[in-house]
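What you see is the complex with one protein chain gone and the rest in place.
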Amino acid sequence: MTVASPNDFQDSLQPQGWLRYFSFSLDHKVIGLQYLVTGFLFYFIGGAMAGVIRAELASPISDFVSRETYNEVLTLHGTVMIFLWIVPVVNGGFGNYLIPFYVGARDMAFPRLNAVAFWMIPPAGILLIGSYFITGAAQSGWTAYPPLSLTTPALGQVVWIVSVLLLGGSSIFGGINFIATVLKLRRPGLKLMQLPMYCWAMLGTSILVVLSTPVLAGTLLLLSFDIVAHTGFFNPALGGNVVVYQHLFWFYSHPAVYIMVLPAFGLVSEILPIHARKPLFGYTTMVYSIMAIVVLGLVVWAHHMFTSGTPPWMRLFFTIATSFIAVPTGIKFFNWLATLWGGKLALNSAMLFSCAFIVNFVFGGITGVALAQVPFDIHVHDTYFVVGHFHYIVYGGTVFVIFASIYHWYPKFTGRMLNEDLGRLHFLLTFVGFNLCFAPQHWLGLNGMPRRVAEYDPSFTTLNQISSVGALLMAISSLPFLYNVLVSAFRGQVAGDNPWNALTPEWLTSSPPPVENWIGAAPLVEHPYGYGVDEETLSLEAATGKDLWSGAGRR
Amino acid sequence: MTSGALHPPDSRPAADSVPIPSSLVTLLVGMALVLSGLWVGYNVDLLPLDASANAPVYDSLFRVLFSIGTILFLGIVGLVVFSLVRFRRRAGDHTDGLAIEGNLLLEIVWTAIPAIVVLFVGIYSYDIYERMGGMSSLNDHSAMHQMPAMETMEASVSSAEGGQEPAARVWGGIGTGAGEANVLPVEVTAMQFAFIFHYPEGDITSGELHVPNGRPVELRMKANDVIHAFWVPQFRLKQDVIPGQPTVLTFTPTKAGSYPIICAELCGPYHGGMRSTVIVHEPDAYDAWLQKNSPVTATVASAPSTPTA
Partner (left out) sequence: MTSLATSTSAAEAVTAEAHEGHADLRLFGLATFLVADGMTFAGFFAAYLTFRAVNPLPAGSTYELELLLPSINTMLLLVSSYTFHRSGRHLLLGQMGPCRAWLLLTAGLGAAFLAGQMIEYFTLPFGLTDNLFASTFYALTGFHGLHVTLGVICILLVWFQTRQGGRVTSAAPFGLEAAELYWHFVDGIWVVLYGILYLL
């Protein structure tokens, strides 16, 4: 394996400047930012849908939108947030931007496949959102359980299936690319156990993507046959079996949780050591726990189906398997706490969002272990308790990490710093709004409010209104963020190459990096977390030669 | 445990190094944590009224989980907040933290302790589930649950007796425990967007569920169109009602009163409005209701035509 010489791309014909972000660019950094910006667009669309839901739920009767529209909106909200926001951003966005740096490569293994994977997303998103305006969107929730999905308006459901198939394909192509890049494209001399943790997280995630997403694709194909060709796979009136759909669906959609969360674990593992000025605690166990989560994550899906008529032995097996996922997950959290312990913590926005991630995710993890217990789940399954739980996981967990990562890597993306005061304001509003929005939902679920309803018992009004106020705060919190991101790109303080004094390879080049990532050979970073040295040896002047990184940076 | 293992490996001046909480402080903090967790778990009541025999069992599981969860959550949040305050970077300080890359003993400890806790929780919740009747077999106690002899995923399939309804195999749910002879059977039909309750004992059809206090009730549930779910929060019980796959749900009400029946599975536009009421009568009031509502053939119907074996 040879590394291409830096001049290979100098005279490329690709569009330069801002235009390349709208092109079929093959540069992993451009593609990463394309993913990120597209993802954020869909985040605000999905957020507006959440706003519609919370506005409807501010009063106990169905009065804000029609019931059909409400179901369309909740279906689109779930689909957009999962398939167009979180999965593309934490995988495609940060993955494409960072992984080639981390393995010491000039690009991903398959640059053209990479661009194809990205360009499958905008049409899928437009199709999905457009279906609301043209044909009427799907109304059966993001889970699309038959027979409901067979009886709701067919056209919207078929468009939904096509869109999710496109997004699934994009995800699989991305996963293939990440596996090849991490395993096969490492710079000579760089060992697997020297890779930054995000590489391991992306390797684990991509294994899950490659193994589980095709099953969803096949299932949705069968579902579309049921809708279009009137076969009876999942139609009990024609002798089909609705629970088989649920098994196949959750065989993807539970690992999907790890597809959304594992990259966040990886990103946090990059951010914490840098802002705590300490090595990542327990690197080896962190790697093994990721792989344990990957293996266990594939065999826990039926815990979404404890009330679906699954036989007792199956309930028992999936309770135990699910509970045990808490062990590797717990290891990661204790390791992060130990990373913080005794560090020199910079209380900047990236650190605050990361620590809030730990707090939120631990809360969601605890309710998750509770939900894994069959008797507990039988009461709260399909209630607002579950809604609260998974928003603590995917919003309090992953979205908080996305924000932390934006604050952390924005200087690398643009060469300019984000404003810290606005960042802290954004953090405060998000943290308060998030907890205000989702914490009360646990009580609502325990006391009798099912999920996906447009109307509810009037005794739940107060807490629902508190939740809606929280949602409003979350919406407001995006204003300082947007202002910050847009204005800082032009007026932000110039960052320099390595504003955080970091050791991971993406910081050992200019900000923003050149097309081929490095002028000259890629540095060999054998100790990406080798902090804990004196200021002198970490000075920027010294931080470019590869000798330093191969050993002198350690005590 | 944290105190000993995190000793700085280098020999910095004492004033500069991390002050290690003495084992006494650690112990006291830990005890306070456990006590406050237990206190919260057993004194903060988040659940609705418990109105079935199963509900107090559920609540004891909830209290255990709530206590463990509170201890863990307070402990971890405490550590995060403590770290953020104690180890924050002071102005002008550009030095690094301690170069500790790991500690095998600590890793073993925080792998083993959660594993043991999770194992304990799993075994305990299995026990709870068994007490709720979750492990009792679903297809061997009732003449209506027949199916042709074929491979199934369930171990509990009875030998077929050649019943007239071959599709009426029960696919899931919570069945009656052994020796429950006094069961009141009710047939539940879920449809968009209502529950219909039919009493074979009196040939009564009702939109509300009336049950006598203290007597086990067995709901035999089927759906006409899409998946619904039958949920009574006060009973802590829920079961999906699945088209093509009959399910069963058994409970014993323990407190007279009216409780909401809620559909918990998205079933269409009026899903949120798909609600009903379960009215738990004292036994004599229930008999009176039965008398009043039975069709003309009340005397015939009250003679048990027993679909239960």
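A and B label the chains in the order they appear, each numbered from 1.
The working rule: a residue touches a chain if its C-beta (ideal position, glycine included) is under 8 Å from a C-beta of that chain, and two chains touch if they have at least 3 such contacts.
Remember, predicted model here, so these are calculated numbers, not experimental data.
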| item | value |
| --- | --- |
| Of A:F64, A:F225 or A:Y288, the residue in touch with the unshown chain | A:F225 |
| Among A:L33, A:A105 or A:L166, the residue in touch with the chain that has been omitted | A:A105 |
| Full-complex contact with the absent chain, from A:F83, A:Y97, A:W200 or A:F251 | A:F251 |
| Contact set of chain A toward the excluded chain (per top definition) | 1-4, 8-9, 12-15, 19-20, 22-26, 105-107, 109-113, 115, 172, 175-177, 179-180, 184-185, 210-215, 217-219, 221-222, 225, 229-233, 238-241, 244, 247-248, 251 |
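Quick note on the criterion: only the chains that are shown with their structure count from here on.
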| item | value |
| --- | --- |
| Interface residues, chain B side, partner chain A - complex | 2, 6, 8, 10, 18, 46-48, 57-58, 61-62, 65, 68-69, 72-73, 76-77, 79-80, 83-84, 87-89, 93-103, 106-107, 110-111, 114-115, 118-119, 121-122, 125-126, 128-129, 132, 134-135, 153-156, 171-174, 225-227, 229, 231, 233, 236-240, 242-245, 247, 260, 262-273 |
| Chain B-facing residues of chain A, complex | 62, 66-68, 70-71, 139-141, 145, 147-148, 151-152, 236-237, 239-243, 276-285, 307-316, 319-320, 323-324, 326-327, 330-331, 333-335, 337-338, 340-347, 355, 358-359, 362-363, 366-367, 369-370, 373-376, 378-379, 381-383, 442-443, 446-448, 450-457, 529-535, 538, 554-555 |
